[in-house]
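Apart from one protein chain that is not included, each protein chain of the complex appears where it belongs.
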Amino acid sequence: MRNRFMLAGLAAGISLLTLGAAQAVEIEYWQYAYETRVTAMDQLIANFEKANPDITVKQTTFPYDDYQTRVIAAKAAGQGPDVLQLFYGWLDKFQSGGVLQPLSPTAFPHDAIEADFFPIVTAMKRGDDYYGLPTAVRSLALFYNKKLFEEAGLDPSKPPQTLDELVAAAVATAKHDAAGNLISEGITMDMAGQDHQWWREVLTRQFGGVPYSDDYRTVKYGEKGGVEALKFYTDLQTEQKVGQTGFMDEGQAAFRGGMAAMTIDGTFRLGSFKTIDQFEWGVTELPANADGTRSNYASYFANGIGASAQGEELAAAEKFLAYVSSPEAMQIWLDVVGELPARKSAALTEKNLADPILSPFLKALDYAHTTQFVDEAGQRQVAIDMANRVLLEGQSPADSVAEAATAEQAIIDAAAK
Amino acid sequence: MTTIAADAVRQPLKFGRIRPGQILIWTLLLLGGLLMVMPILYMFSTSLKTASQVYDLRLIPAAPSFDNYVKVLSDGNFLRWFGNSTFIATTVTLSNVFFDSLVGYTLAKFEFRGRYFIFLAILSTLMIPTEMLVIPWYLMSSQLHWLDSYWGIMFPGMMTAFGTFLMKQFFETVPDDFLEAARIDGLNEFQIWWKVAMPLVAPALSALAIFTFLGNWTAFFWPLIVTTSRELYTLPVGLSSFSDAQDTRWEMIMTGAALATIPTLVVFLVLQRFIVRGVMLAGLKG
Partner (left out) sequence: MAQGAITDDTVPRGRAWDRFSIRTKRVIWAWAFLALPIIFYGWIRFYPTFQAFWISFTDWDILKPAQFVGLENYDKLVHDPQFWKVFRNTFTYLIVGTPISLVIAFLVAYYLDRVRFMHGFIRALYFLPFLTTAAALAWVWRWIYQPVPVGLINGLLSQFGIPQQPFLKSTTQGLPAIMVTAIWAGLGFQVIIFLAGLRAIPSTYYEAARIDGLGEGAILRKITLPLLKPTTVFLVVFSSIGFLRIFDSVYNMTSNDPGGPLGSTKPIVLMIYQTAFSSFDMGYAAAQTVVLFTILLIVSLLQLFVLRNR
């Protein structure tokens, strides 16, 4: 801190002497608070400041739940940051609300972006402009508890590869007490976690449908695939009795507590699962359907430039954004946070592909879909309610999916207005 | 019937004269109280567990450890947040004790046109959820450059309808004769309030102080919105940024909650004695 201060002072002194030379610029960076992300960003900032002594970067973090509120309130008061992190699903709101400014095509040429990054980067494009670049991307996979697999007589080196095998493994590993109460899950059921993505972008496609039209403005899962996918999902609780919504509150908690043999979760969970010391776990690709069709859901947090950055600060912000989207930064992010690099060259290295934990996630990026949400929380709620109507109120999957499709279409239409 | 009344009327209870009904009531009260604190005991118990023991709901941890506390306290900012919360909660409490009782007293003991209207107007501010006021307050603070400052955190709570209402109700129980006597003695209205009326409602004042202090001590949403610098965080905001960053590690959240509770526990125990003393004073004068 003190060094930086002296450096800034030194820089200011020199600029006085050299008349008009660049003065130290301070830019502000915002992201949500998550221990490893903050640590990784601290490292990136230190490296960046070493390479650019005339720029200082101040990192500010807020709890995830209130992060969007903070960004939007700050924008309304004209106090926004120069560079900020955002979930790709928030782009509609941030772009139309003027929180972000488009990336200059000279500093960030489009053809280079599209050639180097995984294709899901196009979710950051509106009209002719890009509004941000990701450092890392995330996808889903099936986590399984090797100890529970062994106890159930399953081979812990051969996790399920198809939906049928998944159900069989779940049936084999689920445990019930004398009264028939579930005491250890075969697979977690947590629509509020990642299951809604699994149902939407994976199961619906595997049962022959598509979740949305190509522009994600029309809900399509009500026509085909969605009903069968929901029935498959809810049958896990009602027929096979291998999972239970709300068991140990959250799917990840049940898995971490050693009370669920399998759970579907994302790269972002690797960090916290690595602290598990009671059992060994493995990761495998999300199971294919009988035809061998696989699908996945990929998403990311991107960094964008705040609308208020101008002149020197804008130039500094562009430099900083370029650095945090560089292959070097991506490697640091992978090492510290555990998320996959967003550039193909940095991600698909031999070392990464040979890594038993990373490779299932990396492979998924080839066939993953990225839902374009207009109201992430609202659309997730639709899926949660859809499953609950079947599980708690005994509604038929067909009726429930139809109701969900109407509700979600209304959310999308309202946002388009 | 109150302690005071009991003191005045009957001899201290002796063992032989305790009726079975009283023992039953005492036991029921104690059991109810123990039931009340069960969740809190679990909070402390969880804070002494490791991540893998959290889902084992035994009250006494298999191997209690203070590692979580060491981890939270070793964050250099903890003392700072603690200091911020203490300063903010104390200042706001003093302001409330002064202004809420002043307004409550005025509304209870003065006759003037518009009295009931002002009472209802102040009461009606309880009817807007704070969540709805946060954005206007933020924009207001931004224009006045109050963002990211102690004053910015404190200003919305300097007076509350809750406290005003509470004090008004208690001042209404103060007999007018006492105030009239003081008036004849030549005290002005401010002195009458401060020197005569205030001591008479000491129990209510200490209750108000406790509630205001706690409300501000645990306040989360507004301090979070208005602050940006880590140095200005209050304890709940700081602790949430700490536990949130741990992927909802419950043993850490419980540790944070326990650490935030311990000082309020101490404050309460101190003020509890003050309440008792306040009651004594009121009793002697009554």
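Letters A and B mark the chains in the order given here, with residues in each chain numbered from 1 onward.
As a convention for this text, contacts are C-beta pairs under 8 Å (C-beta built on N, C-alpha and C of every residue); 3 or more make two chains touch, one makes a residue touch a chain.
Every value quoted in this text rests on a predicted model; they were computed, and no experiment measured them.
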Shown chains that the omitted chain touches within the full complex: A, B
Among A:38, A:86 or A:99, residue touching the chain not depicted: A:99
Absent-chain contact - pick from A:85, A:135, A:194 or A:245: A:245
Among A:49, A:165, A:312 or A:385, residue touching the chain not depicted: A:385
Positions on chain B contacted by the hidden chain, ascending: 1-6, 8-9, 12-13, 25-26, 29-30, 32-34, 36-37, 39-40, 42-43, 46, 55, 57, 98-99, 102-103, 105-106, 110-112, 115, 118, 120-129, 131-133, 135-137, 140, 155-156, 158-159, 162, 164-166, 169-170, 172-173, 188-191, 193-194, 201, 203-204, 207, 210-211, 214, 218, 220, 236, 240, 250, 253-254, 256-257, 260-261, 264-265, 268-269, 272, 275-276, 279, 282-283, 286
On chain A, residues whose C-beta touches the chain left out of the figure: 66, 68-69, 72-73, 75-76, 93, 96-99, 177, 179, 181-184, 190-193, 244-250, 259, 375, 377-378, 381, 384-385, 388-389, 392-393
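Heads up, the rule we're going with is that only the chains that are shown with their structure count from here on.
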Inter-chain centre distance, chain A versus chain B - centres from mean C-alpha coordinates, in Å: 41
In the complex, chain B residues that touch chain A: 51-52, 54-55, 135, 138-139, 142-143, 147, 221, 224-225, 228-229, 240-241, 244-247, 249
Residues of chain A touching chain B in the complex: 33-35, 38, 60-66, 69-70, 73, 76-79, 248, 253, 256-257, 259, 269, 271-272, 275-278
